[in-house]
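Only one protein chain is missing from this complex, and each of the others stays in its spot.
A and B label the chains in the order they appear, each numbered from 1.
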Amino acid sequence: MSIQRIQPGVRLSKAVVHGNLVYLAGQVADKTAGKSVAEQTAEILDIIDALLAEAGTDKSKVLTVNIWLTDITKWAEMNSVWEKWVVPGQTPARATVQAVLASPANNVEIMLTAAK
Amino acid sequence: MSIQRIQPGVRLSKAVVHGNLVYLAGQVADKTAGKSVAEQTAEILDIIDALLAEAGTDKSKVLTVNIWLTDITKWAEMNSVWEKWVVPGQTPARATVQAVLASPANNVEIMLTAAK
Partner (left out) sequence: MSIQRIQPGVRLSKAVVHGNLVYLAGQVADKTAGKSVAEQTAEILDIIDALLAEAGTDKSKVLTVNIWLTDITKWAEMNSVWEKWVVPGQTPARATVQAVLASPANNVEIMLTAAK
């Protein structure tokens, strides 16, 4: 079964497709780095939509998700954006915990696996 | 390949079945929230048994597990319950790290993938 790497870089690929599974790298905000958790979450979900499209799938097929917040008290703020993004009735498994991220300007990171 | 969502909610499903893989959402204690790590772990493993059954599988087929503890010094206490639960010779891959969780009353969270 072949492995397709999407936007491969020196240390990671933005996504990896293996059979009917698509693994996305942890995504953080770029343009909205340093802005609110809601803004960062919205940008990350846009990035994820684009990567899923490049992998030949979409958000209705997300299977499992890990979310890291640098401040877990922003959980509701992140969810307010998340809940508008997910497809009703087709929500993934998910876990959200607090963690310090690689850049202080990033306060949300989302990593997921989808079917295609 | 179809995707079956178990107990889908507005932001996540308790479990997602895709082909012969079952992805559980991160599970935390409900009745024993605020109680000891051993009690919370026991309740979480009961919840997981029920979800695995609903997905048509069981704990002998767990493949990989992530555990988060709000206080990593409770590692041995969590393991004392965990080791009684797993099926000898059929233990999963696993990683356990410390993280602050969404609710202060939850001190253990367990997320796993199983075969079916």
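Everything that follows uses one rule, which is that contacts are C-beta pairs under 8 Å (C-beta built on N, C-alpha and C of every residue); 3 or more make two chains touch, one makes a residue touch a chain.
Values in this document were obtained by computation on a predicted structure and should not be read as measured data.
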| item | value |
| --- | --- |
| Hidden-chain contact residue, picked from the options B:Gln4, B:Ser36 or B:Asn79 | B:Asn79 |
| Residues in chain A touching the chain absent from view | 1, 3, 5, 8-16, 18-19, 21, 23-26, 66, 68, 99-102, 109, 111, 113 |
| Hidden partner interface residues of chain B, rising order | 20, 61, 63-66, 72, 75, 79, 82-83, 86, 88-99, 113, 115 |
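By our rule, only the chains that are shown with their structure count from here on.
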| item | value |
| --- | --- |
| For chain A paired with chain B, centre-to-centre distance based on mean C-alpha positions, whole Å | 21 |
